[in-house]
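Handing you this structure, nothing more for now.
With one protein chain removed, the remaining protein chains of the complex are shown where they sit.
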Amino acid sequence: MSHNVAILGASGYTGAELVRIIATHPALRIVALSADRKAGMQMADVFPHLRHLDLPKLVTIEDIDFSDIELVFCALPHGLSQSLVRDLPRSVKVVDLGADFRLRDPAAYEKWYGAPHAAVELQKEAVYGLTEFYRDDIAKARLVAGTGCNAATVQFALRPLIEAALIDLDDIICDLKNGISGAGRSLKENMLFAERSTDVAGYSQGGKHRHLGEFDQEFSRIAGRPVEIMFTPHLVPVNRGILASCYLKGEAKALHAALAARYADEPFITVLPFGQAPGMGQVMGSNFCHIGVVGDRKPGRALVVATLDNLNKGSSGQAVQNANLMLGRPETEGLMLAPVFP
Amino acid sequence: MSHNVAILGASGYTGAELVRIIATHPALRIVALSADRKAGMQMADVFPHLRHLDLPKLVTIEDIDFSDIELVFCALPHGLSQSLVRDLPRSVKVVDLGADFRLRDPAAYEKWYGAPHAAVELQKEAVYGLTEFYRDDIAKARLVAGTGCNAATVQFALRPLIEAALIDLDDIICDLKNGISGAGRSLKENMLFAERSTDVAGYSQGGKHRHLGEFDQEFSRIAGRPVEIMFTPHLVPVNRGILASCYLKGEAKALHAALAARYADEPFITVLPFGQAPGMGQVMGSNFCHIGVVGDRKPGRALVVATLDNLNKGSSGQAVQNANLMLGRPETEGLMLAPVFP
Amino acid sequence: MSHNVAILGASGYTGAELVRIIATHPALRIVALSADRKAGMQMADVFPHLRHLDLPKLVTIEDIDFSDIELVFCALPHGLSQSLVRDLPRSVKVVDLGADFRLRDPAAYEKWYGAPHAAVELQKEAVYGLTEFYRDDIAKARLVAGTGCNAATVQFALRPLIEAALIDLDDIICDLKNGISGAGRSLKENMLFAERSTDVAGYSQGGKHRHLGEFDQEFSRIAGRPVEIMFTPHLVPVNRGILASCYLKGEAKALHAALAARYADEPFITVLPFGQAPGMGQVMGSNFCHIGVVGDRKPGRALVVATLDNLNKGSSGQAVQNANLMLGRPETEGLMLAPVFP
Partner (left out) sequence: MSHNVAILGASGYTGAELVRIIATHPALRIVALSADRKAGMQMADVFPHLRHLDLPKLVTIEDIDFSDIELVFCALPHGLSQSLVRDLPRSVKVVDLGADFRLRDPAAYEKWYGAPHAAVELQKEAVYGLTEFYRDDIAKARLVAGTGCNAATVQFALRPLIEAALIDLDDIICDLKNGISGAGRSLKENMLFAERSTDVAGYSQGGKHRHLGEFDQEFSRIAGRPVEIMFTPHLVPVNRGILASCYLKGEAKALHAALAARYADEPFITVLPFGQAPGMGQVMGSNFCHIGVVGDRKPGRALVVATLDNLNKGSSGQAVQNANLMLGRPETEGLMLAPVFP
């Protein structure tokens, strides 16, 4: 049995990654692709690597007939989904890959995104899309809000530790190394090859990154008290991947045991043997997340490292995983592509 | 139905790529993996990106029981396959990814590889593994010799043109740009990241590259007269990919028409619209080959550009494609993975 | 003694490279920097790597007082220099790094740049800035036209061979590998890191690249008959460098001898021992050009490879070399910076 899906915002990197994943997914069928500025073009002209696929032409959203579409992936720039989703037929399920529905609290949304939310009711209805922790809600949801890619990586590392009260909540430091594709396809001088290829630099330092809104929401919820982590992303010259180095106060072996137990049955999350930490290259192009725990020479200090592919497990892979649940498919269907190395 | 296969030389890049492809192949089952120097290790320790797979431990070849193995992939360094294949049970089919069985003529082998062949009878029996041109022979073969990755790329560009007598056979110039993984995992100073990451340089210039043996054999056979191309590979700082720029004397539109006609029904080879040339990035991680033809401002001159992933279509993907044929499976089975971009 | 200079268009890559070179030049003093869109900013904010230098603030060209300026470097986008130079005081010497004055023939200019020239008299006055071949004219010139970076690389490889009538003029094929900085700092989707970092692709194939206008002009002039080469540039994922692989018909040893003799006394051009070809990484950040000659297995065929840094010897280094001549300074002054490796 096949489910008809549409991708809105198909000319960006997460749109392309959705098409790449669905290309070998046995149960999803792409029946519409939108891209406002590139409407009228073939995907093969926008993304020559998808040339072998038989895909519908890019159109504007207005030109899509949603009547025979079961699920829509919204891979639109932040801010565009809220009114759009409001106007879709209620029969259509939605997986939103943007930031519009990640925060449940309208005040928090306005704080981090600088404007009031345009669809507050939907905001409340939306289920937070971190599959491994909201699986049941996602399966029943009409609207799922994909997480930020940084937010996913760090939550995989920390949620079980906060739940089990194993770490000092006031001293959580997360230093991230981020592949450039996370910045999307928009034109900025500092995203040019010549500017990035020999540079490594932090951005949004000092607690200004919007994914902090997600961290605050989720970690405070689990802990039952306010939790504010320090979080600094750094651009590194690779296309794909996030590596989060989390410096924690807690007993390293206990942290490792908690993570290993929590993820023992998760198909996409692997905890390495104690003392090993993963590299970004070992999950590239896949829906897997690898986590490692290393104890420090100072007792009571630990390093927890998590890595995933920002475009895949951090975005489009997560989206398909959620869509599988929403459509009643096996959760891993179409997502077992092995990482690409070298 | 499932076919048991073994991979000999599983700790190199083509070995890893075979495992990656077979990971989502519905009909192949890996029952043995060999790696002499790393025998006893788990694949997860040699290649952490394959950690999610349930794979047999690495062993020495001597420790493999071939009795229940239907097909063996040999991903061994050049020179090691010849005696090894000679000693395998005749019931086992073999796809060799190395150079040992590519040349049919013992004298040519000795000329290019500097030593007499150790299994001349097998050399004669081996079928040349360029699937799209030896499909029927491969389906019936016991031993298939995978082509060189450069050899595959350039042959896809030129064979139909030589067959149709559309180009000047005495003025064929092929300038290749080669991803670094083609050099394999062996330790050489000039393959270190620090040496290669800001360098582009030719190698084996002037007609010294061993793949010329394959070109001479194949092109002379098609043409019915000796053909010697000029061929220069250049290392470029990407992991995967070969881009062959072929400078030819012939009518560009006729060349395009011949290529388009020849490959119209090929599932893995795409000819772009006339005047467009492909980039290496659009086939990365896949079994696809893209070909383009551009006419020059000088009448009667044309540029034919072909690109593929050296580890996949140029080696391990081709090997699985051939194995599919040899085992009676659909030729494209397990090979439709879309390219990874960005 | 110190010479006051200005740089117009200082916010682009060639502008920054001029500042970098002049930073340790003992006799040039930067007294004005212009950048229209970034006027009012400090160079340290536009180019943080120049932060240690005491530089004038960026201004608009209109705000520059040219009365105490001896020489101006124009690093402006193509098309902007022609009227600008026309309006400068005649007392100011000009080194133009753009394309506006490279072609002497107004018809050729219009053919390649698609519009008539706005300062035809100046176009005729301008001296072509390939220092090693126009040294005496440059020393006496008021206006010097910097060459294209590709044009410089290929001319270093071929001029002595054409002058000595050692190669077949109807079969010159030049395949170039080009660092990305050659595309400048302008915002284009295909210049983003994520698009370029795993791609290698040709552009302006088939005789459409504007540097062909320079090749045609110069090579035909030397040969005394029309010469049209085949020339294809390819983007490779490095910041700096051009590697030109020139496929020629001629006796390799004779070509080598001619090049070695011609460049024996040139401080910036080195001819490698016969049979060796240079890599792009060995000239990065410098004003040097390395050339190698390799004979092919086919008698009468040769490969000549030349490499230089497009931003330095191919543009800003050449500009300073010419300025040194125009100002009566030693030609190599400030330009002996060794290449950066690794």
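For clarity, chains are labelled A, B and C in written order, and residue numbers in each chain start from 1.
Note that contacts are C-beta pairs under 8 Å (C-beta built on N, C-alpha and C of every residue); 3 or more make two chains touch, one makes a residue touch a chain.
What you are looking at is a predicted structure, and each value in this text was computed from that prediction instead of being measured.
Undergrad: Identify the residue among A:28, A:222 or A:284 that touches the chain left out of the display.
TA: The single option touching the absent chain is A:284.
Undergrad: Determine which one of A:239, A:270, A:310 or A:324 touches the chain that has been left out.
TA: A:239
Undergrad: Which candidate, A:105, A:125 or A:175, sits in contact with the chain we can't see?
TA: Counting the whole complex, the residue in contact with the absent chain is A:175.
Undergrad: Please pick, from C:16, C:158 or C:325, the residue that touches the omitted chain in the full complex.
TA: Reading the full complex, the residue touching the unseen chain is C:16.
Undergrad: Which residues does chain A use to touch the chain missing from this display?
TA: So the residues of chain A touching the unseen chain are 171, 173, 175, 177, 194-195, 197-202, 205-208, 212, 228, 230, 232, 234, 236-241, 243, 245, 247, 275, 277-282, 284, 294-298, 301, 303, 305, 341-342.
Undergrad: Tell me where the left-out chain touches chain B, residue by residue.
TA: Within chain B, the residues that touch the unshown chain are 13, 180-181, 183, 185, 187-189, 191-198, 237-239.
Undergrad: For chain C, enumerate the residues touching the unshown chain of the complex.
TA: 13, 16, 19-20, 23-24, 47-53, 181, 239-240, 267-268, 270, 272, 278-279, 281-286, 288, 290, 311, 336-342
By our rule, only the chains that are shown with their structure count from here on.
Undergrad: Once the contact rule is applied, which chains count as partners of both chain B and chain C?
TA: A
Undergrad: Most central chain by CA mean?
TA: B
Undergrad: Go ahead and name the chain pair joined by the largest number of contacting C-beta pairs.
TA: So the pair of chains linked by the most contacts is B-C.
Undergrad: Same residues or different residues: which describes how chain A and chain B meet, taking over half shared numbers as same?
TA: Over half shared, hence same.
Undergrad: Taking the mean of the C-alpha atoms as each chain's centre, how many Å separate chain B from chain C?
TA: 39
Undergrad: Whole-Å distance, chain A centre to chain C centre, using C-alpha means?
TA: 45
Undergrad: Counting in whole Å, what is the centre-to-centre distance of chain A and chain B, each centre being its mean C-alpha position?
TA: 36
Undergrad: Name the residues of chain A that each touch 2 or more other chains.
TA: 13, 181, 239
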